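All protein chains but one are shown at their positions in the complex.
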Amino acid sequence: MSHNTFGHLFRFTTWGESHGPAIGCVVDGCPPGLAITVEDIQRDLDRRRPGQSRFTPQRQELDQVEIQSGVFTDESGQQVTTGTPIGLVIRNVDQRSKDYGDIAKKFRPGHADFTYEAKYGLRDYRGGGRSSARETAMRVAAGAIARKVISGITIKAGLVQLGPHKIDRSRLDWSIVDDNPFFCPDPGSVQPWSSYLDGIRKAGSSIGAVIEVVAEGVPAGLGAPIYAKLDQDLASAMMSINAVKGVEIGEGMAAAELTGEANADEIRIGADGQPEFLSNHAGGILGGIASGQPIVCRFAVKPTSSILTPRRTIDRDGNETEILTKGRHDPCVGIRAVPVGEAMMALVLADHLLLHRAQCGDAAK
Amino acid sequence: MSHNTFGHLFRFTTWGESHGPAIGCVVDGCPPGLAITVEDIQRDLDRRRPGQSRFTPQRQELDQVEIQSGVFTDESGQQVTTGTPIGLVIRNVDQRSKDYGDIAKKFRPGHADFTYEAKYGLRDYRGGGRSSARETAMRVAAGAIARKVISGITIKAGLVQLGPHKIDRSRLDWSIVDDNPFFCPDPGSVQPWSSYLDGIRKAGSSIGAVIEVVAEGVPAGLGAPIYAKLDQDLASAMMSINAVKGVEIGEGMAAAELTGEANADEIRIGADGQPEFLSNHAGGILGGIASGQPIVCRFAVKPTSSILTPRRTIDRDGNETEILTKGRHDPCVGIRAVPVGEAMMALVLADHLLLHRAQCGDAAK
Amino acid sequence: MSHNTFGHLFRFTTWGESHGPAIGCVVDGCPPGLAITVEDIQRDLDRRRPGQSRFTPQRQELDQVEIQSGVFTDESGQQVTTGTPIGLVIRNVDQRSKDYGDIAKKFRPGHADFTYEAKYGLRDYRGGGRSSARETAMRVAAGAIARKVISGITIKAGLVQLGPHKIDRSRLDWSIVDDNPFFCPDPGSVQPWSSYLDGIRKAGSSIGAVIEVVAEGVPAGLGAPIYAKLDQDLASAMMSINAVKGVEIGEGMAAAELTGEANADEIRIGADGQPEFLSNHAGGILGGIASGQPIVCRFAVKPTSSILTPRRTIDRDGNETEILTKGRHDPCVGIRAVPVGEAMMALVLADHLLLHRAQCGDAAK
Partner (left out) sequence: MSHNTFGHLFRFTTWGESHGPAIGCVVDGCPPGLAITVEDIQRDLDRRRPGQSRFTPQRQELDQVEIQSGVFTDESGQQVTTGTPIGLVIRNVDQRSKDYGDIAKKFRPGHADFTYEAKYGLRDYRGGGRSSARETAMRVAAGAIARKVISGITIKAGLVQLGPHKIDRSRLDWSIVDDNPFFCPDPGSVQPWSSYLDGIRKAGSSIGAVIEVVAEGVPAGLGAPIYAKLDQDLASAMMSINAVKGVEIGEGMAAAELTGEANADEIRIGADGQPEFLSNHAGGILGGIASGQPIVCRFAVKPTSSILTPRRTIDRDGNETEILTKGRHDPCVGIRAVPVGEAMMALVLADHLLLHRAQCGDAAK
């Protein structure tokens, strides 16, 4: 994996800054003959797009994606992938010419301003430049193509914790995630979360969240031992998303508290003659390889550092100062991380489907 | 990253099964001219070696490492790296010829038996074959070489949670980790943990744990944005260790509960004229790049599936049955994961030191 | 190296089809702080652009490159690289809506039509799609950035053979390559080559060529043994250019006829106290590593398969038929391969400069 490329075989490379002329990506290694339209990609992008509710920032990016290469209208009139790299571009339309003075000179505590400057000796401070979460739009676009590769697999994702408020899993209902502004799978949490986040928003504050992504229908055998483990690649994928500080598979950190007896996912033969696990503490992965159970992955997103309350910091010249962020706020960046997490799951699974087929000659059982 | 190779530039490739003739690794990309002896590597291996206390299995592996290539005695009589691949081998001495009947046919719940068979159609069941934690010995050996590359950086690691029992951080003392059988940095936890784990051990049971690894002296600027993030590569490294189910950086999963105000690591100018952070919620990484603060990483290890209590399972022929594991037990595999976590931290940092030097031309500030 | 990405550390990924909306590339791993303008890139592109003489096709592509990301105007008003991926795009303007009927159905002998169809089951036949030499424009663009990385190194290239006509090396003069339509470094060959190629052109035929690329000022030590050899990576780079069938370093294929005595490049101490080689049969590379002498690389380009004389072939339905190519012709595609070869040399050297700095900590001696 290179600096701006993700994946072993189904690979994508992103480019672009928040306030440059455009952002884009190249999806390489895609199988040929998959039907894909710009609408398939736009649908996923629209779920991530800002300005969808009062809980996401009001930046007016339309995020209209253009397919520049790698697809072709075949004889039957269908647009399909050709096996060559798929170039995707989104032009940035909301590049307000504004005064970046404060951000240009000062380092926001908890933000990558300081570290980019330490690494490169300079940084594109306009809208956060390359460190902006705007880059994740291209993950979602690439993920829409990955979904075509793993057509038999279903991916569900949602916010399962907002600040200190966890969902009640007895009410879990994935069907409602697109019907509320939080991608929340618990109908009983929507109203209390709305009130809570309004408070955060009005205070110019921000809060963290936990996202859960579940993949069903993943064939047993996908993944690989040692250094291309499926859970390893998922950890890498999720931790690469902006603001993520922790990743869990199955029981996650709580696995530390389990005994061997409690942790064992016992196996029986199901009514269909196939192996049936009686529990899923493992989150669908054993030894880095899928067991056929649902893959369960969670990640925690920290609160954004762009807040109205002044924080102590220094400037580029080494002077002590303070900073606060005016303008468009994102009270919980975790919300928009939900479609990004889904996309990364799709991308990792598509990659492993190709890896498995390469070595073992089938698409797993 | 390939199936059995880890790293971008400072790369290592491991091979070998638990009960084969030997295990080994190849360390590639190492800078030339670093002084290294077999004792340097053996010292780290001995910390991981089984049979050190009643809490680690009594398998009599001496784990004597041999350097096969890549070092040379220079004119001053010192053994130094030459820049060519360093081949390391450990011969397996404790390959008891025993009856593997039960494990050969049945799948241990919570173990990789089932998934290896699903992936490859066959598996080397002797001692777990490639899925055995024995592979981690080579990570420790490679890590000893990585430490030479990052000579100015200090890595500390220990068990911070054993089952439900967390350390009391007010008593944190890293200097004691090598003086107790748990690598525990809290003197007040050693006695209660001993009693607790004796109970687990005598019951033929097992329990999980949380390991914390801290790197101090990491130069600001190490790491890279987007898909070679330092935290991403650490998540990948730690999740690739056997039995790990969760990885955290800094606040980790708890970051979800923080507000932007609480999460901001404010910055001042220290007495030495250098930037000084007033807290370290970020765990030393912002935007995938080191801030110069200590890198703080934790990971959770699940309990081993090798327990004395019978668990329901199936065999290779699809029959329902039960299994229990007799013989050498490891009540908490998390203990021996401590030196492995240290090694992976060293390996990721050495790799990023080279990556940074390649692009930016210095070893960061 | 992936399907559409080249390089270890200084990497570029290209996308786009000949007759799609645009072509582009992403240059990743570039050091920060290098001054670069769109004119720097355009200058190199203009040397490769078709329609420059009667010996290159009259397609009216302006090949205007746009920098989409990865550069920033610093405090001094200079546009510099930021260390993040540089996105480059060239919009295709000459996409004549024409009838592709013949090419759509029939396979041109000697062209990739047949093999793309065999691999992918379909192909974008418009202008050759992805297999068009139009892709090489992005190599030239990426190469212009690579030149900034290797600023102390000089690269010269030219046609040293046109069909059966070789240059007379006693007249070698690299200073004239940009003053004739062949990039020919031999003033005495320009006139006879013009007459010869006019004959080929008027006959609707095509002819092959040999290109030589020489890099001077390459520091001794650049390169790496075994599987990242400098000559290996050059062979890979040059053979990846469309229509190339052979690559030579130094003596090349003629090395087979030399004795050990004749082949030895003897070494003396020069007037400056530095090692001085008395000959350069090795072409500047020994054991995969630069010796400090000029790197000398040659490659042969076959004639294009687009000719006016009908050739026997088959169509997609398995019928025997004939094909001939009307319209814009390129009597010697080798001419435009000269700036492409230069670019690939720059890209390989930039990559190896970073690789060397990573492992050995300096930019070689």
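Chains here go by letter, A, B and C, matching the order in which they are written, and residues are numbered from 1 within each.
In this section, contacts are C-beta pairs under 8 Å (C-beta built on N, C-alpha and C of every residue); 3 or more make two chains touch, one makes a residue touch a chain.
Predicted, not measured: the structure shown is a model, and the values here were computed from it.
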item	value
Touch with the omitted chain, as defined above, among C:S18, C:N180 or C:S206	C:S206
Footprint left on subunit C by the chain that the document does not show	1-6, 8, 14, 107, 109-112, 114-116, 118-121, 130-131, 135, 161-164, 200, 205-210, 220-229, 231-236, 238-240, 242, 244-261, 263-269, 273, 275, 278, 281-283, 285-292, 298, 300-307, 309, 311-314, 318-320, 334, 356, 360, 364-365
Residue numbers in subunit B that touch the chain omitted from display	2-5, 11, 13-17, 20-24, 26, 28-29, 32-33, 66, 68-70, 72, 74, 80, 82-87, 89, 119-124, 129-130
Absent chain, residues of subunit A that touch it	9, 29-32, 83-84, 225, 354-355, 357-361, 363
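Here, only the chains that are shown with their structure count from here on.
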item	value
Chain of greatest Cα-centre distance to subunit C	B
CA centroid of subunit A to CA centroid of subunit B, Å	26
Whole-Å separation of chain centres (CA-atom averages), subunit B against subunit C	45
Separation of subunit A from subunit C, taking each centre as the mean of its C-alpha atoms, in whole Å	38
Subunit C, residues touching no fewer than two other chains	29, 32, 83-84
